[in-house]
Every structure is written in C-alpha cells, then in structure tokens.
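Heads up, one of the protein chains got dropped from this complex, but the rest are sitting where they should.
Each chain gets a letter, A, B and C, in the order it is written, and its residues are counted from 1.
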Amino acid sequence: MTRSHIKIRVLVTGGTFDKEYNELTGALFFKDSHVSEMLELGRCGLDVEVHRLMMIDSTEMTDADREVIRRSCTDAFDERVVITHGTDTMTDTARYLGERIHDQTIVLTGAMVPYTFGSSDGLFNLGSALAFAQALPHGVYVVMNGRCFEWNDVRKNKATGRFEELTT
Amino acid sequence: MTRSHIKIRVLVTGGTFDKEYNELTGALFFKDSHVSEMLELGRCGLDVEVHRLMMIDSTEMTDADREVIRRSCTDAFDERVVITHGTDTMTDTARYLGERIHDQTIVLTGAMVPYTFGSSDGLFNLGSALAFAQALPHGVYVVMNGRCFEWNDVRKNKATGRFEELTT
Amino acid sequence: MTRSHIKIRVLVTGGTFDKEYNELTGALFFKDSHVSEMLELGRCGLDVEVHRLMMIDSTEMTDADREVIRRSCTDAFDERVVITHGTDTMTDTARYLGERIHDQTIVLTGAMVPYTFGSSDGLFNLGSALAFAQALPHGVYVVMNGRCFEWNDVRKNKATGRFEELTT
Partner (left out) sequence: MTRSHIKIRVLVTGGTFDKEYNELTGALFFKDSHVSEMLELGRCGLDVEVHRLMMIDSTEMTDADREVIRRSCTDAFDERVVITHGTDTMTDTARYLGERIHDQTIVLTGAMVPYTFGSSDGLFNLGSALAFAQALPHGVYVVMNGRCFEWNDVRKNKATGRFEELTT
C-alpha cells in the first residue's frame, strides 16, 4: 500500500516545532526549520518535498496566511500534504482548509516543545503525521498525541495541552 | 476515525530499540524497555497497553519465540497490535505472523540506533507505527523509515540498513 | 593534590542553568534543580553536598539574597564552595562575596542555555567550576566559557554573552 512513488509535500509554517532558544535574551525565536534534519534522523525513506512557507507563531497567523497555505496545498500535484504548525491555532487552520479542500489528504501536526529541546514530542508527531498522511482517505486532519482528528471534530484543551474531540 | 476507545497493545521483544551501552565493558545490553518513556515523551494520548514479552537481540529469535508473540497477539482482545522488534529478523517474524493472523492489524517496528543514543530513529518509528496500526485494515505490516510494507513484500537491505519492497 | 577528603559545598540559586520549558505557556520557569542529576551524569566522585538556597532569575536577586548566599558560604565548614547562579548578575554577587569572604575558595558558575535543552553549556561549566574550586587558592571567582576570572576583574559582555576581563 505504501508504494515508493507516493510523494508527500511537507509545508513548514513555524510553530513551537521550529523554535530556538536565544541565549542572549532568553526568548524563543525562529531561525531555520528543523524538519529536514528530523526526516534524516528518522531515516525517512519517503519521497518528501519540504517547502518553508513562513516561520511564525501560530497566534500571529491570519487568514491571509491560511490562504497561502491553502494555495500551496492545491497548487501541488501531490495528493498528500503534511503541514507543521503551531498548536494554538492549528484547529483554526484545519477548519479553514477543511472547508475548502476536498480532494487531498492534508495532515496538520506540531509540537508542544521545540525540537531542539531534549524533551520534544516533535519527532514522534512527525512520524505519526507522515503515516496518517499515507494511510488516510481524502480529508483534513489534525495529528497530535499519536492520535488523528478530523478537522471539524477537534479542539486543543488549553488546560492540559492535549487535543481532543469536541464531544468529549 | 480515531476514536478514543481504540485500544492498542504494544508488545516489546527487545531489539536495538531498547539496547543500552554498558560503560564498563563497552558492549550493548538490555536492561529495561524504554517504550513507556517514549510514549510519554510523545505525549501519547492513545489507550495503549505495553507488554514486555522478551528482551532479546532479533538474531537470537527462534520460532518458539515467534509463537509466544503470535499467541500474545491473538490472546488480546485488542484488534490492533504494535510490536517492537530487532531489525535483523523483523521480516521473518512478520512472515510468521502474516501466515497465521488474518483478523487483526499487526505492525512491527524497530530502530537502527538505540533510543538512549542521541541519534535514534526510534521515536519517529514508534510514532509512525502507532499511526499505521490505527489507520490500516487487518494485515501484518513492517513500518520503518516512515514507510509501511506488507509482510510478504519487504526485506531489509543489509548494505544500506533500509527496508524496501522485494520487487525494487 | 585532589585528596578524596576534599569536600565541596554546591549552592544552588537558580538561573538559566535550572530553567525548564513550560509547554502550556511557552515560558521558562523553575521546578527542581538539575545539579544532582548533572553530577551523576559526570560520574562525579567528589564529596559534594548540594544545598538549594533559592530558585530565582538572577535579575531578581537582591542584596538580601546575596547575604543568604554569603552566610551559607561562611557557615559551612567546607573551605570550597561552588555556586550556580544566573549569568545576568553573576558578577554582582561575585563582588558582594569577594568583598566579604577571604578565607575560602568560592566559584560562581552558570549557563547560557538551560541544562534540559540539548545545546546547554551547563555540564561543561559545572565540570570546570568544580575543578577550579579544588585547584585555586582562597578567593572568589567567576568560571564561565572554560575560563576563570577574579571577582574584581570580570564583566558579562551582553552583546556576545561571553565573560571577559574589565581591561580587555
């Protein structure tokens, strides 16, 4: 089922995933994306094409940014797309895409802790996201905590930092 | 599709995944499994039950061991099983299970580098394996390098350390 | 020269050294000190006694806090003391102690990046600080960047994050 000619586009938008620690100011900031390095660490054998669309905190993401993401999804000939995204508004972007894209498999994922910090969940999430992107039918999904949620039935529980269905 | 009542049994058999470095002898050895710690690092929100069946190098795995694994799969009421396994004979165990189990989704995974070493692919593979175990129909699969192979169409390329289809 | 009966008191005051990443808020905060864990990682064979005096950002350190540190130095029967401290006001505390303590070897050290983040200089600095504390005559010193500075000839260069002599 996973044929080697499956191609996955990975769209990088920033988020905690790619944040760095500025040792002069103590603040977090963006420099380069770590996604390619993470794919290498995972010995990823998929045909993946990484595009860096933006490097922003998801609290700053506007609908104009979401439109850039949407266009980068649909412009692609690739049917399958993984999007790295900050967790704060991940479900908003999922909704934006879910209402507009119907013929692709789109998976949004992110991390609670930056990849460069020891305790990051980023590599685990990236592994899950790429797997769900290959195995699931068309639709827009949020993949966090090893789980997969449909775009219209997911929220981030801000008290626990976990993602959950609307109905729980 | 991923409902919270999905339950996954994780069977630990050892393999590079769980090896440790003995600083007195310089040899690799097994102590405890790191799978639970890895699930925690991934902030895994799935209903997972970890069973440690054995802690062995997969080059030492016999068909008697494989029968223990098979029984632990079928004894489970859980339809979905992830097995951590050494990479050297992972495809042999996949074949053993593939010929005998038809009504469950079984995913074997492992790592090229021990989890406790900095450069491990283990967390990425575990994330992928749990995702494929949720999303795929009944069958026995090998999940490595972000990809998923059916049990009867996979081999480990010993020269590259990568898994590939028989027909490539 | 390093006899096993040398005893070193380690005073923990907080600082970047011991900061953690709060994955719910994205802010840095203090939980427990990592100094004991770091000594274990270094397989430290010294007779070390760790005291946690406070867990604060050094920008918040007052002279009342410095007096607590001074008293903990002089109350000790141990001639040698290592103090972990935030880098922002490390030289202020060094001056406070340097003007008041003359019969002990006191070494202040810290880190530019928290120990729990992958890229921390903390373990290197702790190793250096313990070594200088053993080898140097009485005095108060700042140990950062592999170097040792006397309390009255050191400043933090805020542009580079490096410590240097006043006269450079």
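One rule holds for everything that comes next: contacts are C-beta pairs under 8 Å (C-beta built on N, C-alpha and C of every residue); 3 or more make two chains touch, one makes a residue touch a chain.
Please read these numbers as outputs of a predicted model, since none were measured by experiment.
Remark: the omitted chain is touched by one listed residue; of C:M61, C:L97 or C:V143 this is C:V143.
Panel shows subunit B; residues 16, 21, 23-24, 26, 28, 112-114, 116-119, 158-159, 161 of it touch the chain omitted from the view. Against the chain not shown here, subunit C presents residues 1-4, 38-39, 41-46, 112, 119-121, 123-132, 134-136, 143-150, 161-165, 168.
Keep this in mind: only the chains that are shown with their structure count from here on.
Set against the Cα centre of subunit C, the chain with the most distant centre is B. When every chain is reduced to the mean of its C-alpha atoms, the one closest to the centre of the whole protein set is A.
Distance from the subunit B centre to the subunit C centre is 44 Å, each centre being the mean of its Cα atoms. With centres set at the average Cα position, the gap from subunit A to subunit C is 40 Å.
With touch defined as above, subunit B holds no residue shared between interfaces to two or more other chains.
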